[in-house]
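With one protein chain withheld, the remaining protein chains of the complex are depicted in position.
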């Protein structure tokens, strides 16, 4: 049996029994997915997936990084300029290395998808690789395995995609035009037009101006362009923005300084410190706009993107070489929080890859500022131990209501139910532990469980 | 039942049974409270508490911060210039939001106080808020609920207050004069006269000189003033000093440089770096004085005080907006430790809000220097998980004897027995776990438990 019904529940029999009851209550609740990276085309066009390798291996940076770390070449995975690999060969390579994923969340997610989505109950291995490939391929040809059908089968209530500020949201329009009633909403992600170090920054800003009908030659025009694009995203259902920054630094400069800084940045004359300062200022500006228009702001900080020059140069972005760095939010967020942190209109959700800030900074901050919420464990921490550490670390200082619920943050469609399943199980185990040690009453645990499973995400993201 | 007799003990039945026996042995030991913030007036004057809101809500920054974080206004809590709120309304607001505290130590403490101190066995809720208010109010009018009676009922052997270097210790004198034999001792807290960034620093130093009869116009006179004030505190029973610094930086400059630095600081001409350097130097000076006069030195470092400019400006200090920052002790303490770290007269107890230093720095430091002890988990970490993480983290490198026992660090009188109860339970659970995994023999655990419950605090603080 690939999936044990008690997986991830505590070993102690009494605690397990309670955790099982808590989990049973939330296992089948609708999925609220307020932050993710599924391809909007899937929802707009509803295409069939090409083959198992393209579904499970190549685009999954967790999978690719593990294989590469143990000596598999990108070329063997069909990644690289002019590289064409037989998907069957990629799948076999994956099966031969499947043992590498023992103990990792990828293994839980993939086993879950193979079993629950594709009905395959034997663990992937070199021996059954071809049979599994064949079986999955057959199913992928079936309309029941197209994105919209899976959306419905997975019980998704709403899913948010992440879209650059320059996106025309054509696929979101296509969803609306199609008559399909799945709820898919965009998220405003302005990194490419607020980060002077982003490739093509100047051109991106010019395009922003064109799309918004604003003169980006001035600071006010540039800000206005953001406001109009945000309005457009809101008109298409967006309830949130997302900001990926190397650090959580914020700034709140006097208008004249910002204006001058903007001109240097736009002219390509900003040095590294000025680029950082501009990103910092833009977080505060975005927070101000959020306090006005109600878009929930998300800050993902602390990843050193594309760490290997060789991998980035040869194979491009998102190849598994984003590596976390130390972050500190306390001093960094003060300018933004002094500007709008007590404004009832602002909601800012904070994410970290540096777990040392959970107890030191994030729980104390979210447990004080009414505008702040703690995002769920992010990326490498979206895992059994990661979620456990998160709950152990933040609950005592921030409580449950200052957390933003779960989100799956994924571009791997079939992992969505798996990830929510893991999260609901670990949270059930956590709540059971609180009850067993008499830190919480049972009726309270049953009240909290559905909040963690979806309710908090729904309210945090104003969905 | 509000308090389960097995609360906080491990879920595993055998481990729980042993933990229960260990806890039974220490549950009723006297309370040694060597570091706290109770109001000396309570002990000197023994007044009645005004009402439940004033006892449980308004002055408790843990409670206030959680309410504010979920949108309750300070005004609704009666906080703010000219703000007068009906204590009954504050109490109702608290009851309506009591669910926010699920999973937090505040909930454990308040439930404990309601049940053990006030005999109320139903969890606070909007439905019973008025009844509870009435019941508590009634009891507060009873002399058995005045501070000294509670002191005795709680089994407090000794309690230390925290007092500025400028305090006349009038309430401590009143205790002595009263004939009441509760042991209440002051603690020398010189932040306001060693930190150039403290409001009114210059005036504070002048007042220090007056009180001590020293000429603070010179560095030597200023140091001498500290010595005399420390002597005065010692004559009133003090055994310790306490130092709240933004960072643990220390310095040991040549006399001429210190003298010049002191003059700049006193003249208000010091920049931020010089102010930090002066604080750093003063830690070393205080350590030197401690090595001579035997006052145990406590260092609490790493809090960014009054983080929100708006909250600080409008509602003042201690409103729940002190947020931890990263700290590092290893290099920072070297100047002080090179000066007096091997001196048998010095005892320095270290506290942190940044748990990453437990295994990395504090346990290794305390496990080497004879002058150093580890303080218990501080502030946000005075909690079930916080104490567990502390023991798990520091014991293997520092052992038990390099830790300073428990202290409650509180201004909330009714939480004192609750906090010691939590600490004794978590420590019993920890010891039971060591025995069950055969890292410790049972007789050893029974020897250690009372040390953790009070013995280590008594000896660490020379009480």
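Chains: A and B, in written order; residue numbering restarts at 1 for each.
The rule we apply is simple: contacts are C-beta pairs under 8 Å (C-beta built on N, C-alpha and C of every residue); 3 or more make two chains touch, one makes a residue touch a chain.
Here the structure is a predicted model, which is why all the values come from computation and not from measurement.
Across B:275, B:348 or B:366, the residue that sits in touch with the chain not pictured is B:366. One of A:52, A:78 or A:105 touches the chain omitted from the figure, and that residue is A:105. Checked against the full complex, the one of B:8, B:194 or B:436 touching the unshown chain is B:436. Although one chain is hidden here, its contacts on chain A can still be listed: residues 4, 6-13, 65-66, 68-71, 99-105, 107-108, 123, 304, 307-311, 320-326, 353-356, 380-381, 383-386. Residues 10, 12, 14-15, 326, 328, 330-331, 334, 337-338, 341-342, 344, 356, 359-361, 363-370, 372, 392-393, 395-402, 433-434, 436-441, 444, 448 are the ones on chain B that touch the missing chain.
As a convention for this text, only the chains that are shown with their structure count from here on.
Superposing the C-alpha atoms of chain A onto chain B requires a rotation of 120 degrees, rounded to the nearest 5.
Centre-to-centre, using mean CA coordinates, chain A is 40 Å away from chain B.
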